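Notes follow once the structure below has been shown.
Every protein chain except one is present and positioned as in the full complex.
Letters A and B name the chains as they come in the text, with residue numbers starting at 1 for each one.
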Amino acid sequence: MEFKSEYYTPWSEYEKTNNVSPDNADVIKANTQTYEEMVFDFTMWLIM
Amino acid sequence: MNLKELTQSVGELEEEKVLEMLNNFVASNPSEEEAGKAVAACQEGMAEVGDLFEKGEYFVGDLIFAGELLTEAINVLKPVIGSGDTTKVGTIVLGTVHGDLHDIGKNIFKSMAEAAGFEVHDIGIDQPVQAFIDIVKEVKPNIVGMSGVLTLALEAMKDTVDGLKEAGLRDSVKVIIGGNPVTKEACLHIGADSFTTNAAEGVKISQGWVK
């Protein structure tokens, strides 16, 4: 049951399209993907 | 048109069938009297819906749909009903008390009461005590219905009954309260004549009062 949407960028896709260097992937993920998730959470709050 | 079948189809909430029957009926150029009978048959169907609800075979969702179906049915019949006044069995003033904005339950009670032949003056949601007083003075109803979903509505209902008392109007009306938080104890505290969390029962109680 995977969540997919045109408006949601999972990390795997972000990695591909944003030249993420494998060496720094951890810190880059922690400081970018977090905000995608926050927008998702906020959106859910708006409809609950 | 077979009126029994119409009543039954309304009771069973067969939307397509009801609308097809009524459209054919209207196309046959019926007299006003015949149209009146069709309306009555639909209303009987609504009463059946109420009975099934009380028996626990239908639930609130079914009541909502029944209300919509009845509105659609009357809309189809409108061109042939004419202006002939239908007899009113009584008048109800209905509103959601101050502090509460909910109206799904109130609207269900409204459509069932109308189907049972009551004239209902719905004053809307979050209504101050004075609004109830003003409309009671204006239309002199038999019954005042108050609705609310939040617990805080109970105190607002009490304010409203007290307000009616102070305005000298309390003895001229019966008061019924409905909505999730109402209980027997709350009814006593508020000083209403009756309470229910069941719209169909509310219609029966109201009918008992105007007999």
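Note that in this section a residue touches a chain if its C-beta (ideal position, glycine included) is under 8 Å from a C-beta of that chain, and two chains touch if they have at least 3 such contacts.
One rule holds for everything that comes next: contacts and distances are computed from a predicted model.
*Asks:* Just by its UniProt name, which of "Amino acid ABC transporter permease", "Formate dehydrogenase iron-sulfur subunit", "Cytochrome C" or "Uroporphyrinogen decarboxylase" is the chain not shown in this complex?
*Replies:* Of the names offered in "Amino acid ABC transporter permease", "Formate dehydrogenase iron-sulfur subunit", "Cytochrome C" or "Uroporphyrinogen decarboxylase", the absent chain's UniProt record gives "Uroporphyrinogen decarboxylase".
*Asks:* For the full complex, which residue in B:Lys17, B:Lys37 or B:His189 touches the chain that was left out?
*Replies:* Reading the full complex, the residue touching the unseen chain is B:His189.
*Asks:* Taking the entire complex into account, which one of B:Leu152, B:Ala167 or B:Val210 touches the absent chain?
*Replies:* B:Leu152
*Asks:* To test your reading of the contact rule: which positions on chain A touch the chain that is missing from view?
*Replies:* 1-8, 38-48
*Asks:* Can you list, in ascending order, the chain B residues touching the missing chain?
*Replies:* 13, 15, 57-62, 64-65, 68, 98-104, 107, 125-126, 128, 150-152, 154-155, 180-181, 183, 185-186, 189
In this section, only the chains that are shown with their structure count from here on.
*Asks:* When the C-alpha atoms of chain A and chain B are each averaged to a single point, how far apart are the two points in Å?
*Replies:* Spacing between the chain centres: roughly 51 Å.
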